Each structure stands twice: as C-alpha cells, then as structure tokens.
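Can you read through this structure? Questions will come right after.
The complex appears here minus one protein chain, its other protein chains still in place.
This part shows chain A:
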C-alpha cells in the first residue's frame, strides 16, 4: 500500500515538474538553480510566474508560496506597476510599487526563510546577483475573542490570538513606552516558531531576562506548537508536577506583570503567554482580584487557598480517620459516618478511590467531548452515577459529598495548570493515608513541602514570600492590600528599580476639601 502511494506521489511530482517546464517555458538563465528550488518544486503551492515589462521588454519572474501569500496584493499593488512602469534595474522596483516592505538583496541564503515568511521573490532578467523581496503575507487570524480560561466579569474582555504580531500589538498599546523591549528568537528546527521575550528595560532584572533568553536559545526541539512546550522545556525542574511559569491569555495581565518587573514570553501560534519568575501563591490569585476592592479580593484569595487545601486533604483525611483514627471523630459525627457506611462492603480506601476515579473519568470525558454532549455527561455522571452508587451500596453518601466538594474546590484555582496539579496531588496523599493514616498524610505533606522549598522559577524561590519569608511581599500574595500600599515591586524579582511610585507623592495628593 505504502509502495503504491509512494509511486503515485512520484508520478505526481514528475507530472508537475513537466507542467512547470512546458507552461513557464524553459528556466531562463537569470534563474539560478538552488537546492531549495529543487525541494520546493515538489510542492504544488510553490508558484513561479513570468512576465514581460511593456516598456523595457525585460522579463521578470515572481517566485512565491501561494498558500502564504495574499495574491490580491500582488495583482493590485505590484503587478500593474511592474508591467507598465519603467523597469530596467532591480532597484527600480522600490520606486515603482506602492508597497512599504520591499527589500533588495543578494543573500541567497535568505531566500528560503523569506519565502516561508510570505515574501515574494522577484528576479529580473539581466540581474544575476540581486533580487527583490516584496512583502505580501496572507494573515489568517481569528478575531480577538473574550478570554475563556481567565474570564472576568469586570475588566478588559480581549484575549490573545494565535498571531504573535497581533498579540504584541495588544501589549504595546497597553505599555506605550520605548523601554518595553521585545526580543525575538526562532525556536524549533521544523516549526521555526517565533518566540518573543518581553521586558521593561530599567525595571526588569537583567539576570532574569538573560536566563530566559539563554534557555530559549538552548531549546533543542523540532516542532513547537504552543507555549506549553516552551514551559516544559525551560522549566527549572521538569520532573515537578507544579507549573513553574504562569500562563495567561490576557494582554492586560501581561502589561501588569511587565510593570512589576517580570519577563513575558510569547510564542507565535499560541494564544497563551508565559510569565516568569512566578511564585506558588500567584497561581491562586485570579487577575480579577485586581479589579475588585482589596477587601473582597483578599477574602476570595483566602477562600481559594482554603479550597485548595480542602481539595487535596479532605479525602485522605476521611480515609485516615475512618481506617485508623476513629477516636478523632466527634461523637455526634460518629453515628452519621457509621450509619452511612454500614451497607458498604468496601474498605474506605477502595470506596474513596472508586469515587475519585469516577470524578476523574467524568472530568476527562467531559473535557474530550463536544460542549453539548459534555453537559449531558455532567448530568449523567453527577446525578445518576452518584446516586446510583450510593443506592447500590458501593459508596457512602458522606464520601460522595466530600469527593464532590473536593472536585468543586479544585476548580476554584484560577490557573488551569495548577488545577490539574491539584487533581494529581490527591492520589499520593490518599495512598499514604491508607498506609499510615494521619502519619502518612503528614509524611506526604512533608515531601510536598520539601519539594516546593527546593523548587525555583527562573532561579527565584517558588515558595516566596512564605519561604524565604519576605514580609513586604505579602502585600500581594495570600491577601492583596490596596494599590496605595503597592508602591514597591516584589522583592524576590530583584528589580533594577524597586519603586513603582513614590509613596510620599501619592499621599500628598489629597482632595481640596481635606
């Protein structure tokens, strides 16, 4: 089968080459045969067209990849002028056509990259050395949509798209200063993805920038399809379940963290930007926190932190208490727990695993299915399986409530990546709770803590401000203090200019009445 397919392909290629030859006459002398041409000629979207200038009767040729080029630009803005204008030398192209990005070059090695970036190669009869590139990129970009992962009721409603230029445009508009530096690198031997590294000169610590630049440059990978690849490739500890770079789809958030002195990484083709260095507590702060009054947002942050602890620990505690520590259970709760468990044939651990896995299955199924079907799965799973398994005597209803609440609590984390981590963390805790009871929970918590203490994000401590303790950085960590108190940038970033605004001046500006 494969042989047959190959054979057919070869035939096609030969046919195509023959067609090119007959249609476009014989390749003229001024067309230098290059390696890239031979390879390109096999693709059917590589086009080469020949024209003759009406005044000078010079022949010229367009070479381009039709799928990357907006041909209407060629037809309307280039071709009429080139046919009718006085084209004697290649430099004349610049003055003839009304397109800003026209380059004359003699670098043969540039041709391949330029062609794949949507440029049209113009060669002229009689010019052996020089040729011109005309920019005619075709931009296929979806519209700027509302943020879906980090939706906020208040605040800007635009989110990143897959085009790097559009994304940078959204950021530039929010930080219109010359200090905003955008460095560009190409990563991936096949994908040639553009990676932009953004920081504000004079604020961001150069070490942080250099770390990012060096790590991005060092990436050895063929196809980078999304910024998630970059996160995994440049993380400090790639074996950690914790994401060490924050990702966001909000340009406003990027603008805010640039002002704090962090580095942003944008990848062409990815609607998610990366932020580093970051800390653990930052993953529990939603960007909407900054749009609300500080009292409200502090409260919500505390709720979220509690939800995370609850989500990780409640099922293991249930298993530990029911398997080992009956004396911990208050006497009023004892009857509820025992009554709910009297018909259950499974030990607490199996009961808990059964429900946890059911929830995981539901989540996976819901995530893989189209939205409409996914809703049905939610209802089927939530109501039917839950109720039925209680009625069938497979699980106790107390545990059903606990597991459902834990699952709900894990969804409160504003960053999706962190939510996934929390999903995973529960299982080692469960395992150790079954083995050693409460002691097992303490042991696994110690492991977790040791791991978090060791973890760094771009070389900066991940558990800051909890450890190393930085009292001043608590102003925007577990709680968020009012903006008037956020006059210093976070300490752990070691910014070149630690002062955001003058505290004194901010206090001087008072109403006339006062």
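Simple rule for what comes next: a residue touches a chain if its C-beta (ideal position, glycine included) is under 8 Å from a C-beta of that chain, and two chains touch if they have at least 3 such contacts; residues count from 1.
In this text, contacts and distances are computed from a predicted model.
Participant: Identify the UniProt protein name of the omitted chain, choosing among "Molybdopterin synthase catalytic subunit", "Spore germination protein", "Tricarboxylic transporter" or "ATP-binding cassette domain-containing protein".
Facilitator: "Spore germination protein"
Participant: From the list A:326, A:416, A:467 or A:501, pick the residue that touches the absent chain.
Facilitator: Missing-chain contact among the listed residues: A:326.
Participant: Decide which residue listed in A:259, A:435 or A:481 touches the omitted chain of the complex.
Facilitator: Residue touching the chain left out of view: A:435.
Participant: From the list A:91, A:309 or A:338, which touches the chain that is not on show?
Facilitator: Answering carefully, the residue with contact to the hidden chain is A:338.
Participant: Residues on chain A that touch the omitted chain in the whole complex?
Facilitator: 321-324, 326-327, 329, 331-332, 334-339, 341-342, 344, 347-348, 432, 434-437, 439-440, 443, 447
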